[in-house]
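For this depiction, one protein chain was excluded, whereas all remaining protein chains were kept in their positions.
Now for chain A:
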Amino acid sequence: MDIKETVLGILNDLTGNDVSGAMDDNLFDSGLMDSMGSVQLLLQLQGDLGINVPVSEFERSEWDTPNKIIAKVESLA
């Protein structure tokens, strides 16, 4: 499975929403994500993709839309 699909799967799981139709929407502004969700995302990335992202690497403005998250994960993979 490629990164995009995996990340979207995680995000759909976490937010309880299908985010694939709104790839540039701000997940924090819409209330779909919060600090708790961010940590869950980081842990899932670690578990599913083996990507280690320390909490202090998580600059919210760089992780606030599905597209940005996918780009970020691809850059770290």
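Here, contacts are C-beta pairs under 8 Å (C-beta built on N, C-alpha and C of every residue); 3 or more make two chains touch, one makes a residue touch a chain; residues count from 1.
Throughout what follows, contacts and distances are computed from a predicted model.
**Student:** UniProt protein name for the omitted subunit, picking from "ABC transporter permease", "Teichoic acid D-alanyltransferase", "ABC transmembrane type-1 domain-containing protein" or "Heme exporter protein C"?
**Tutor:** Matching the unshown chain against "ABC transporter permease", "Teichoic acid D-alanyltransferase", "ABC transmembrane type-1 domain-containing protein" or "Heme exporter protein C" yields "Teichoic acid D-alanyltransferase".
**Student:** Which of these, A:12, A:40 or A:67, touches the one chain of the complex that we don't see?
**Tutor:** Looking across A:12, A:40 or A:67, the contact with the absent chain belongs to A:40.
**Student:** So which bits of chain A touch the chain we can't see?
**Tutor:** These residues of chain A touch the chain that is not shown: 16, 31, 34-36, 38-40, 42-43, 54-58.
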